[in-house]
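Heads up, one of the protein chains got dropped from this complex, but the rest are sitting where they should.
By letter and in written order, the chains are A and B; residue numbering begins at 1 in each of them.
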Amino acid sequence: MQMRSLRWARPTLLYALVALFLLWTLAPVLWIFVMSVQPEINYVAVPPQLNLQQVSLRWFWEMLSQQDIRDALRNSLIISFMTMVFCLFFGALAAYPLSRLNMPRKNLFLTLSIMARMIPSMVLIIPLFLLMRDLHLLDTYMALIITYSTFLLPYVIWMMKNFFDQIPYSLEAAARMDGCSRLGAIFRILLPSIAPGVVATAIFAFIGAWNEFLFGLILSTRNSMPIMVKISALVSASFHTDNSLVAATGVLAILPVVVLVFVLNRYIVRGLVEGVKF
Amino acid sequence: MSRVTLRGIAKSFGLVQAVKEVSLDIPDHTFVTLLGPSGCGKTTTLNLIAGLEKVTRGEILLDGISITDWAPHERGMAMVFQNYALYPHMNVYENMAFSLKLKKVPKAEIDQRVRQVAKTLEIDQLLDRRVSQLSGGQQQRVALARAMVKEPKVFLFDEPLSNLDAALRTRMRIEIKKLHQQLKTTSIFVTHDQEEAMMLSDFIAVMRDGIVVQYGPAAEIYRRPQHHYVATFIGKPRMGTIDGNLRVDTSSVNFEAKGMKLSWPRGGANMPLMDVPACLGIRAEDVRLLDTNGAASSDTFTGEVGLLEPLGSDTFVEVIRDSMNLTARVEPDRQVHVGDKVAVQLPRNKLHFFESVSGRRIDI
Partner (left out) sequence: MGTETLVPPKASRQAIFWQRFHRMDEAKFGVLLLSPTILILVIFLVIPILYAIAMSTQQVELTISPDWKFIGLANYTGLLSDNRVLDSIPRTLYFAFFTILVSTTLALVLALILNEPFRGRQIVRVLVLLPWAVAPVVSGVMWRYIFHPRYGLMDAILYSLGFIKQYIVWFDDPTVSLSIASLATAWKGVPFLTLIMLAAMQSIPESLFRAAKMDGANVLQRFRYVTLPHLRSILIFIIVLQTIVSLQVFDLIYTLTRGGPGEGTVVLNFLTYLNAFERLSLGKASAMAILLAVFIIVLSGISLSFTVQRRQKV
């Protein structure tokens, strides 16, 4: 009798917990999405009067028709993409010797790069601001690409090192016997053979750059302003604007990364776990 | 023509001396095996020849030209690995064509060479397969094919058969031998399996602790081991040995051990006189199990049968006396039982003696 009641109680409890977790995870995202496709009047009502017939994408179109929003999205895309390329290239070059070559002080560098991951950006932001100002790089893509790469590289190097570590020594040996130089072996054989890891690292770098805020806030004013900074400005002024517009911008700002997460989910999971192995 | 010469090469990793000093001359067209237990430095030696590691000391010559500093891809050698090391993101055809593509060989020629080698190794059905779809045996064939397509000056094999199961290993062994007889490319083969080494090689270099203990024709390594270590490492079953004292006087050769005395008439004229602690060794096939029960003569070893190993074609009989033991090979239908008192004859011309201290062979 007791056994029987337990038999259905367990899955029920499990599904109830799953439902609660899904609610907790998805509610904030769904709510901002609902706001972005409904006129403000519907959700300002007490209680909210959501209306399926009034669902509309016009707030998206309105935001996308604004030059500054389009610019911000384009800026973010360019900066994040360039940061990704930069990180992958230099990260791979650095991770290879750290993973596979005999060289002195390797462990010192690895330890220092872990420490670099713990430096709060707040320490760097003032000197970087002054440095970029002196280099006349304020409000340029270059300033943000360099800064983002600097704080992402220690992560990227560790992830890639851990992926390189999984390649058997003989694979590289085979490539070099077949006629590759060391450098050739890295790009023709090693990196392709850990393609999933490279993809994971790329996504990580792209998302890291896309989501960054503080450096964007300080190092850009107009020309290179990323979407995250733009949103924070919109929110500050949201007493005067239609909140559906703010919500729509929020959805636009997370759309690329959400798509990445859904499409390339399995790479991300592996990559993230790999990134925290020391 | 490709003759490989190693002149006193050494390799250290930090404080560890993987290869202490190796000098070998590997003539053109020969098949040479570096044989030894794991950790003896044989794979490191191979990597040094390949250029995958740089020597700490010494010189490597290819046809008389020093290639000591050359990068692996400049040496024109090919290597087959224990774990196959096929490129996982390429199919079989691409794996084989890769080295030719790097050399910028015309496409038509690449295609022709790949297909021809694939046919020789009977993998022409697999060319479009991905590496992950192949069995271990197939992967090793592809790895072999990939090395052959290059038409290298030297083939290097790094324990290529150890990951295969026993039946497959024997088959691949035969195939490698046939290939070598056909191509006659200088080959250097690394293994810890002495049977493999005996079966394949023209010359064997037996290694231990980073040095070559003996280098010579395979048959000689077996017949005239120059060192106690080589004697016991090569041959199956292991060569039987007894520690004792060797005394050569003007009339006879005497060996004494723990209440046992063996003696043979002195043979050669210019044999030096000596009286040294030594180790007697004899191979199972040279030990003759006598019919007479325990009738001892001066060159017989008496004892009790300890263990029988019937293998079908032969039976190995372990003869024990105190803490000493020897193994004798007998016909399978011979009636021997555990516990029997037996005598075995140790023929004078089949004996090996080694100095107890240095392990070196004593020629008498």
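The working rule: contacts are C-beta pairs under 8 Å (C-beta built on N, C-alpha and C of every residue); 3 or more make two chains touch, one makes a residue touch a chain.
Predicted model, so just to flag it, every value in this text is computed and none were measured.
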Inquiry  = Just to verify: which one of A:64, A:199 or A:261 makes contact with the chain not shown?
reply    = A:261
Remark   = By the document's definition of touch, the residue of A:78, A:125 or A:199 touching the omitted chain is A:125
Message = Touching the absent chain: which residues on chain B qualify?
response = 54, 59, 61, 65-66, 68-71, 73-74
Key: Interface with the unshown chain - residue positions in chain A   = 11, 14-15, 17-18, 21-22, 24-29, 31-32, 35, 40, 43-44, 46-48, 90-91, 93-94, 96-98, 101-104, 106, 109, 113-116, 118-128, 130-131, 146-147, 149-151, 153-154, 157, 181-182, 207, 210-211, 213-214, 217-218, 228, 231-232, 235-236, 243, 246-247, 250, 253-254, 257-258, 260-262, 265, 268-269, 272-273, 276, 278
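What we mean here is this: only the chains that are shown with their structure count from here on.
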Query = Using mean CA coordinates as chain centres, what's the chain A-chain B distance in Å?
reply = 56
Partner chain B, residues of chain A touching it in the complex = 102, 168, 170-171, 173-182, 184, 189, 192-193, 195
Inquiry  = Help me check something: in the complex, which residues belonging to chain B touch chain A?
reply    = 13, 47, 50-52, 71-73, 77-79, 81-83, 85-89, 98-99, 102-103, 146, 150, 156, 158
